[in-house]
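Let's turn to chain A:
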Amino acid sequence: MHVPTDRRARPSPGPAGRAVAVVAALAFAMVGCSSDDSEASSGSSANPTTTTGSSATGAVTVSAAASLTEAFTTIKDDFTKANPKASVTINFGSSGQLATQIRSGAPADVAAFADQAPMATVGDANLLAAPARVFARNQLTIVTKPGNPRGIKGLADLATAGTISLCAQTAPCGKFADQALQSAGLTIPTGSVTRGPDVKATLSAVTEGDADAAIVYVTDATVAGKAVGTVAIPEAHNVVASYPIAVIKASDNPKAAQAFEDWVLGPEGQAVLRAAGFMAP
Partner candidate 1 sequence: MTLSVMTLSAHIALRLGTLDLGVEVDVGPGEVLALLGPNGAGKTTVLRTLAGLEGVDRGRITLGDQVLDDPTAGTFAPAERRPVGVVFQDHLLFPHLSVLDNVAFGPRARGATKAAARATAREWIDRVGLGDLAAARPAALSGGQAQRVALARALATEPGLLLLDEPLAALDAGTRATVRRDLRRHLAAFGGATVLVTHDPLDALALADHVAILEHGRVTQAGTITEVTSRPRTPYVAELIGVNLLRGHGEGHRVDLDDAGRGDGARTGDGALTTDGHGRRGHVSVAIADPASGPTLLLIRPQAIALHRSRPDTSARNQWRCDIAGFDLLGDHVRVRLTGGIDLVADVTPAAVAELGLTEGQPVWASVKATEITTYPQ
Partner candidate 2 sequence: MTTPRRRPPLGVVVAAGVAVAFFALPLVGLVRRASWSTLADDLGSPDARSALGLSLVCSLSATALSVLFGMPLAWVLARVRFPGRAFVRGLVLLPLVLPPVVGGVALLSAFSRQGIVGGYLYDWFGIQLTFSTAGAVLAETFVALPFFVITVEAGLRSMDRRYEDVAATLGAARRVSFQRVTLPLVAPAVIAGAVLSWARALGEFGATITFAGNIVGKTQTLPLAVYLQLESNPDVAIALSLVLLVVSLTVIVSLRERWLGPS
């Protein structure tokens, strides 16, 4: 009887198979490890550091509201110059989103938001090292296409000025814009409102896209400069946003994180913020 020559005992994996098995084991190990430790899989090298004298060392990850983009980029450069052994990474986004990320375990050392509410949710989850401190304030303004072609004079005109770009309600600027409109007794028809995920996207709908106007922060209008026209919102209807900053409890680098927070609150940080148009805390 013919015995099939290709019948063998159960084959051993062979070099390729073994490599895959190792990879698979690693994959599962990583899955297993990262579920509880939010800092274990942090991208930055987790060296516990100490500040010797006034110099911070190590990596600091900052989650900052989108409206802080330009100001905090400058602050980051200044801070790194003064603390050469430190490196700062900033993650910009809508405060609501950033808060959700931190609550879900995203590795951040410092949080700087455009509103108290999202910071409160982080505090309620017992994730803050110490109570947050307000480091700046901001107000809203209307921005239009350069030269204000639609002749918008105030909030009331927004209802009939074409497509208006506002932030999503989960972003502080969106919540504030709704507040401002409500306090003026105005509603813009839903079909004319496009909601951006954060204030920078909201702004770019006017600067890059076809939106006729947007409600953003005064500081964003300053940054945009000649790319937009500006129409002020009267104090009566305007909203003052308070910007809190705090160190996250689970931070790998609490000393440097604290140093960064102090810097923002200190004279150098405040000078940058003032220059950008933020009001004093």
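Candidate selection criterion: all candidates are chains of the complex that A comes from, given by their letters.
Heads up, the rule we're going with is that a residue touches a chain if its C-beta (ideal position, glycine included) is under 8 Å from a C-beta of that chain, and two chains touch if they have at least 3 such contacts; residues count from 1.
The shown structure was predicted, so the numbers you read here are calculated from the model rather than taken from an experiment.
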item	value
Which of 1 or 2 touches chain A - same complex, any copy	2
List of chain A residues in touch with candidate 2 within their complex	2, 4, 6-7, 10-14, 16-21, 23-24, 27-28, 31, 96-97, 99-100, 163, 165, 168-170, 190-197, 201, 205, 208-211
